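Here's the structure we're looking at; comments come further down.
Shown here: the complex without one of its protein chains, the others still in place.
Each chain carries a letter (A, B and C) given by its place in the written order, and its residues are counted from 1.
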Amino acid sequence: MAKVYRSTVLDAPAERVWRDLRDFNGLANWHPLITLSRIENNHPADKVGCVRNYQLRDGARIREKLLSLSDYDFSCVSAILESPMDVSDYVATLRLFPVTEGNRCFVEWWAEFDGPPEKVAELSETVGNGMFQDGFDALKKRYGQR
Amino acid sequence: MAKVYRSTVLDAPAERVWRDLRDFNGLANWHPLITLSRIENNHPADKVGCVRNYQLRDGARIREKLLSLSDYDFSCVSAILESPMDVSDYVATLRLFPVTEGNRCFVEWWAEFDGPPEKVAELSETVGNGMFQDGFDALKKRYGQR
Amino acid sequence: MAKVYRSTVLDAPAERVWRDLRDFNGLANWHPLITLSRIENNHPADKVGCVRNYQLRDGARIREKLLSLSDYDFSCVSAILESPMDVSDYVATLRLFPVTEGNRCFVEWWAEFDGPPEKVAELSETVGNGMFQDGFDALKKRYGQR
Partner (left out) sequence: MAKVYRSTVLDAPAERVWRDLRDFNGLANWHPLITLSRIENNHPADKVGCVRNYQLRDGARIREKLLSLSDYDFSCVSAILESPMDVSDYVATLRLFPVTEGNRCFVEWWAEFDGPPEKVAELSETVGNGMFQDGFDALKKRYGQR
């Protein structure tokens, strides 16, 4: 089981950022790698158990299931069902914490997954830099960052 | 802020019990105090943010919002919006843990709330015994208990 | 039960800040309100259950017990045993999280306590501003802050 953990600070209140990030179908609105997203079966995007089906810029398609959504502690857990990446048991968690000093928020994004031993380092790089850090960079532009 | 905590052990696997308990509209199916329940606006019962509107045997009506639902760690957090009880900021959490020895599960149910100081003891009794323990007793009959 | 929550971001890695904050006897080294501190019975400061006995600048004396210390997730939980403040069941938690972007860390400090209803607002202000925020301000100077 590989673990990838990234975190940053955004210059907007947790409540404000959560309004965007809780939308499980909203990745294409803010993540630079993702072009198209839809929730299968026309389910609402905040229905736990729904599946988002989205396309990366390189054409790859990912199906990912919503396992947990919390407006209480601003967190979201999801599992990849299908992807061109050579991963299994991929579970990712995104969580926001309020930074009371300065109306900012702290964001954690991490994943656990299995993969072929010889590919784990490369997969961790793809997830940590391509998915998480590129996402953070886009969010920082969106909300500003000191 | 008062806190009420109750926990028990049920003689069924966590996955099995969660299938029933994750249904935010399912209280009337198993809780002896509750007669009728519906989700407002015809939302699905696993849509985070939905409101259940249910009636107690004594006729009281409670509106309660789903704040968090997790198929990942078998937990549910909800907040009372309206009730005849003299409480405010009532937030309850229900969580299951697998007991690997014996295909049982451990259940926690707790709440935090504010109320008039002179009524807090009575309210805690109502919540802890009437809501939580009576609910546990019904679940124990449903699933059996050693 | 009143709750006070404060959080900030420090410009040093979590491991570095934790080296200072894990010292349960170290408050007087960095917190501006605290002048003298000792651990009772000459216990080591990282012995869970030890009691720190410290003096505020205004002469007040506080005895506080170490309930939990974690080098695993950089957290510390303690309970006030005696103080001139009109609080009971005061439990405070301090926790650090690494901010992977920029070698910073996110710090949470919160407390729960009971007190006379008419004094809770003032007590919350004292704890949140005097203890937590003044502590954060000193830490920010110590480690720098963007």
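Heads up, the rule we're going with is that contacts are C-beta pairs under 8 Å (C-beta built on N, C-alpha and C of every residue); 3 or more make two chains touch, one makes a residue touch a chain.
None of the values given here were measured: they were computed from a predicted structure.
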item	value
Contact list for the unshown chain, restricted to visible chains	A, B, C
Which residue of C:M1, C:L67 or C:L81 touches the chain not shown here	C:L67
Residue among A:K3, A:R19 or A:R57 touching the omitted chain	A:K3
Residues in chain C touching the chain absent from view	22, 43-44, 46-49, 67-73, 75, 77, 91
Interface with the undisplayed chain - residues on chain A	1-3, 112, 117
Chain B residues touching the omitted chain (full complex)	5-9, 97-102, 104, 106, 108, 133, 136, 146
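By our rule, only the chains that are shown with their structure count from here on.
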item	value
Farthest chain (mean CA position) relative to chain B	C
Distance between the centres, which are taken as Cα means, of chain C and chain B, whole angstrom	34
Whole-Å gap separating chain A and chain C, where each centre is the average of the chain's CA atoms	33
For chain A paired with chain B, centre-to-centre distance based on mean C-alpha positions, whole Å	30
